[in-house]
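Below is one structure. I have some questions about it.
The complex appears here without one of its protein chains, the remainder shown in place.
And then chain A:
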Amino acid sequence: MLTAVLIGTSCSLLGSFLILRKSVMIGDAISHSVLPGIVLAFIFTEERAALPILIGAAVFGVLTTMFIQFLQRKSNVQEGAAIGISFTFFFALGVIMIALSTGGNVDIDQDCVLFGEIASTYLDKIFVNGYFVGTRSILTIAPVLLIVILFVVFGMKGLRLTSFNEDYAKALGINVNAWNYALLMLVSITAVLSFEAVGAVLVVGFLTIPPASAYLITNNLSKMLWLSVVFTLLSAVGGTLLALTLDVTISGMIVSVAGILFLLTWSGKIIMTKSKKIEKLSEV
């Protein structure tokens, strides 16, 4: 559950900016196309060491984005198509690489990549001097979350500016590309970590649903970030508990809860605006 909370928080903070940049699907693309990076790192190091895998993923995340932009600029395909081409292509490469390099008997298997299995992450415990310090996944995610939080807190001005008005940022002489790639690299890293927990498909849920719910009900960027974290907490905790009670998949339940929360927020907002209108009418 802690794993889900940590991953979800990273995802929702980064996802907020993806939503504001209208590039959520890039997050989707990245979450899939980091796979070859992971596999390559795995082949070279022959273990599931965290650092090489993260680097491999970050590299492929950025590669994907560059590839998408390159396709758009040079071949005139529209953004949606460019994204579709790049991420399915990279993901397929990754799947083939898994099959070729390992002959099938590995730690990385395709089901896990797609759907993840959060329930098993707690089995992988790390002991220091005989004391239990946490599970492997929590220990990898915590520093990444810290980096994400620092990035968002200190980079707030840059992120706000480049997300709102890229041309203006460029006109101020700000290196817009550096900001974009920094954001997308963090998305890639977070996506890899989320692989184990929720899998490639559900990462997008984490990246999108909580920030989207928050976006509906606030007009302030910092509030939006806070609220999306709150939504993440609610869905992670609620989803895990529900899943345990009903004995179903945890990651699926978490994202379902997030989705239900989104629908609730949305209908709540509709009702609120309607009642406000009625109030105004009755005042007149």
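Throughout what follows, contacts are C-beta pairs under 8 Å (C-beta built on N, C-alpha and C of every residue); 3 or more make two chains touch, one makes a residue touch a chain; residues count from 1.
Definition applied: contacts and distances are computed from a predicted model.
Taken from the listed names "Heme exporter protein C", "Tryptophan synthase alpha chain", "NADH-quinone oxidoreductase subunit N" or "Manganese/zinc/iron transport system ATP-binding protein", the protein name that UniProt assigns to the chain not shown is "Manganese/zinc/iron transport system ATP-binding protein". Contact with the undisplayed chain is limited, among A:174, A:234 or A:260, to A:174. When the full complex is taken into account, the listed residue touching the unshown chain is A:163, out of A:3, A:86 or A:163.
One of A:34, A:202 or A:224 touches the chain omitted from the figure, and that residue is A:224.
Panel shows chain A; residues 20, 22, 154-155, 157-158, 160-161, 163-165, 167-175, 215, 218-221, 223-224 of it touch the chain omitted from the view.
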